[in-house]
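This structure is in C-alpha cells; I'll ask about it shortly.
All protein chains but one are shown at their positions in the complex.
Chain lettering (A and B) follows the sequence in which the chains are written, and residue indices restart at 1 in each chain.
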Amino acid sequence: MHEKREMNDRPRNGAGDAPPPDKISLLSAALALPGLAATLLSTVAATLPALLSSAAQAEEPPDHSAIDLKYLYYHDYQPGEGRMRISAPSFHLLAPFADRWSVETAIVVDAISGASPLFHDTLSGASGLGVNDLRKAGDVKLTRYFDRGAVGMQFAYSTEHDYVSRALSVDARLSTPDNNTTFTAGAGHAEDDIDSVNLVARGQHKRTTDLLAGVTQVLTPNDIIQSNLTYSIGHGYYSDPYKAIDVRPDHRDQFAWLTRWNHYVDAVDGTLRLSARYYHDTFGIRALALLTEWVQPVASWTITPSLRYYTQGASDFYRDPPFPQGFRIGEPYSADQRLSAFGAITAGVKLAKSFAGGWRADFKAEYYEQRNDWHHLFGSDSKPLKPFKAQFYQVGLGKDF
Amino acid sequence: MRLAKPTCLVITLALSLLSGCAAVPAWEKGNLAKPSMTFNGDPLDERFTQHIYTSKENASGGYGVGGGGCGCN
Partner (left out) sequence: MASPAEVRIDAASEGAAQHAFGAIQREVERIETKYSRYRPDSVLSDINRNAGGDPVALDEETAALLDYAAACWSQSGGLFDITSGVLRSVWDFKRNRPPRPEEVDAVLARIGWQRVRRGARSSASPASIALEAGMEIDFGGIGKEYAADRAMAAAVDAGIRHGFVNLGGDIRVIGPQADGRPWRIGIVHPRDPERTIAHLELGEGGLATSGDYERFFEFEGRRYCHLLNPRTGWPVDGPQSVSVVAPLCTVAGSCATIAMLHGDGADAYLREQGFAYLLIDRDGKILQESLPR
C-alpha cells in the first residue's frame, strides 16, 4: 500500500546539523512562557492521569424531555370467527428535572371488544356475553442518577371492571468505572383483585413478587449484549373464570432468561438486533422466543423490519378438547389454547421519520399467526386447533423538548 | 470483526464477567450511543407488544420488573 518514499528519506539541507532529540520536557519549557505557569492548578501533577477520564460517561438523566402519543390497534381472529379488537390510545412522558432526577409516566386506555379465543363449542353460549371492557392503566417512575449508576422506583395501577392491579417496584443499575459493564437488579410486588362479571370469581386475589438480575456488556465499539434473569413467585387466583371448567393451581413460579445482542454495521449505518428468551414455569410451560430486527436509517427515515418466532410446550394440566375422560375433581385443568403447545410467527415493519424541531412520527404494522404444527422443541404436539391470527398496528407522534 | 468475538459471545451467554474482553475506551463509544444500539426502544411500542404476547402466549418476563398485572383474557 505504501511504496518506498525516497523523497522523505533524503534529508537535504545539512542533515549533519540536526540535533539528537533532547530529553527536555516540553512542559517545563512552556512554563517559562509569560502567565502560563499561574494557570496550572497546584494539583495538576497529581491529576494528570485524570485529564483523560476513563469513566466514559457518568450515568445521566436524559438530556431532553419527550412526550409521545400513540394509538394502537389490535385485531385477532380465527378462521370464520372475528374475535377481539383492542383500541388503545396511550400517552408517555419522560422528563429530567433537578439535575440528577427524571420522571417517567405512561397512561394507556385499552378499549377491548369482542370475544376471547374459545375452543369448546360447548361454551360458546356462555361467552356469548362477549367481552367489552375498558382497561385503564397508568404508571409513574422516578429515577435518581448517580455517577456510575441509577436507582428507580415505579408505581403501576391498572383497572378494568373485573380486575384491579397495583404494583410497586424498585430497580438499580451500577456500571464499572470504564462503563463497559453494567449490572442491573430489580424487585417488584403486585397485588391484584379479581371479581369476574359472571360472579364465578368473587373477591379473588393474586399476589406476585418479581426479581430481576441482569448484566449489560459492551463487547466492541459496535457490539453490546444484555442478559437478564427474572424470577417471579405468585400465589392466588390464576384460573380463567370465563371458561366453563378451568381450574389452575393457586401458585405459579415463573423463570425467564433473556439475552439480546445489538450489532452495528458501519458500512450501511444499520443495526442488527437479535434476542432470545427462554421461559419455564411451574405450570409446566416451556417456551422460547427468538426475535430479529434490522434498523436501517435512510435520510431522516428509519425502517425496521422484524421477524419473531415463538414456540411453547403445553402446560402440565392442559388437555386437548373435548373434556377428558377420568378427570378428577380438584386436579388442575384447562383447555385454554394459550396453554397448549404451539408455535407463532410475527412479521412486522416499522417506519419512523424525524422532523425539524424535535418532532417524530412512526407507524408499525405486524402480522401474527399461531399454529399447533409450528411448535418445535418442547413437549409433544397438541391436537391441532384452528390457527389463530392477529394483526396489530401502531401510529405515533412525539416531540422532544 | 476480531476472531475473539464469537468466543466472547459464548462466555457472555454463560453469564460470566467479561473483563477479559477487550475493553472499549470512551472515545470509541460513538456508535454505541446511537438509539438503535440501546436496549430502551420505544416505550409505548414495547409495553403494547409485551402485553399482547403475555396475554396471547402465556410466557413473559426478562425485560424488567413492575408493571402490574391485568385480567388479560
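Note that in this section a residue touches a chain if its C-beta (ideal position, glycine included) is under 8 Å from a C-beta of that chain, and two chains touch if they have at least 3 such contacts.
Every value quoted in this text rests on a predicted model; they were computed, and no experiment measured them.
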| item | value |
| --- | --- |
| Which displayed chains the unshown chain touches | A, B |
| Sole contact to the chain not displayed, among A:L36, A:L290, A:A347 or A:L377 | A:L36 |
| Listed residues A:D178, A:D316 or A:E369, member touching the removed chain | A:D178 |
| Contact footprint on chain B, counting only the chain that is left out | 25-30 |
| Residues in chain A touching the chain absent from view | 2, 5, 7-15, 17-24, 26-27, 29-36, 38-41, 44, 47-58, 99, 177-178 |
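Everything below uses one rule, namely that only the chains that are shown with their structure count from here on.
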| item | value |
| --- | --- |
| Centroid spacing, where centroids are CA-atom means, of chain A and chain B in whole angstrom | 7 |
| Complex contacts: residues of chain A adjacent to chain B | 53-57, 68, 70, 72, 74, 76, 88, 90, 92, 94, 104, 106, 108, 116, 131, 135, 137, 139, 141, 154, 156-158, 160, 162-163, 165-171, 178-181, 186-188, 190, 192, 194, 206, 208, 210-212, 215-230, 232, 240, 242, 254-262, 264, 266, 271, 273, 277, 279, 281, 283, 285, 287, 289, 295, 297, 302, 310, 312, 315, 338-339, 344, 350, 362, 364, 366, 368, 370, 388, 390, 392, 394, 396 |
| Contact set on chain B toward chain A in their complex | 1-2, 5, 8-9, 12-13, 15, 17-19, 21-26, 28-32, 34, 36-39, 42-45, 47-49, 52-53, 55-71, 73 |
